[in-house]
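Let's turn to chain A:
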Amino acid sequence: MGFLTKMACVLLLALPAYAQQRYITVASTTSTEQSGFFRHLLPIFEKKTGIQVRVVALGTGQALDMGKRGDADVALVHDEVAEKRLLAEGFFVERREVMYNDFIIVGPKSDPARAGGRDAVAALITIAEKRAPFASRGDRSGTHAAELRLWKEAGIDPSQARGSWYRETGSGMGPTLNTASGMDAYALTDRGTWLSFKNRGELGIVVQGDKRLFNPYGAMLVNPAKHRHVKKAEGMAFIHWLTSAEGQRAIAAFKIDGEQVFFPKE
Partner candidate 1 sequence: MILPLALRAVSFRDIIKPLSLEIEAGPSTIILGANGAGKSVLMRLMHGLLAPSSGTISWLRPGRHAMVFQRPVMLRRSALANVAYALRLAGADEALAMDALEEVGLAHLADRPARVLSGGEQQRLALARAWALHPEVLFLDEPTANLDPSATREIETIIRAFDAAGTKIVMATHNLGQARRLGDEVIYLHQGRVVERAPVDQFFARPASAEAAAFIKGELPWVS
Partner candidate 2 sequence: MQEFPEVLLDARLWQIVVLSLQVSLSAVALAACAGLPLGAALAVGRFPGRDALIVVLNALMGLPPVVVGLFVYLALSRAGPMGALGLLFTPGAMVIAQTILILPIIAALSRQAVEDAWREYDEQLRSLGARGLRAALTVLWDIRFSLLTSVLAGLGRASAEVGAVMIVGGNIEGVTRVMTTAIALETSKGDLPLALGLGLVLMTIVLVLNAAAYLVKEAAQRRYG
């Protein structure tokens, strides 16, 4: 019976810790979570307001779905087209542009496809011509959406090559980079994830600085008219703070190995 009593104590200990504090649920992307950005940013907000921010990090597509279902209070993602569409459809309200960073194309340092330079679309064209291995996320994330836009601009339909040189991992940025590293493949990634990614193998930055690689992040409140339980006051407090001078300073202060990862929206 002593064992059962101990079990009861364990159960009881679990409950109070999570019941008391004010909190909001933010659906965001793996690129922001895995870079360590939230670990840097959220304690500042929590200290100031006493509101705990619980981040569920999925792909952009899944994060927006979470908002539509009402399982989150705020969405912070990077797919402007999808965000604006769902805003128009009434699933979200109060969209604010928060910050931006950029995408880069990484690949084997030896660059067998001769893709290196400042032109992302030209790089994709030569990668497709040379049939060099390319790892795609294939998961409806913001990064995946950006990747597909670049292929479209290059006039190439990579799904034709699915299974040969175009490899869809259906997973987050980290696992996709793991796969690219293991296959010596090219991949499109956001700079933040790349800076904190530790399993690079033979990969290095191949293309950067193209204006088309611009990657803006937006925050939106889940529409309280559709989901009455949404924590409107606390959610808006978070969104306002992100766009406030203090929040923007905190965003700019996040560095990996001395390099700034996200840039405040001007």
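Following the convention adopted for this analysis, contacts are C-beta pairs under 8 Å (C-beta built on N, C-alpha and C of every residue); 3 or more make two chains touch, one makes a residue touch a chain; residues count from 1.
If you want to know what made the cut, all candidates are chains of the complex that A comes from, given by their letters.
Please read these numbers as outputs of a predicted model, since none were measured by experiment.
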item: In-complex contact of chain A, chosen from 1 or 2; value: 2
item: Contacting residues of chain A [partner candidate 2, same complex]; value: 4, 7-8, 10-11, 13-15, 18, 25, 30, 34, 38-39, 52, 54-57, 69-71, 171-175, 177-178, 181, 196-200, 227, 229
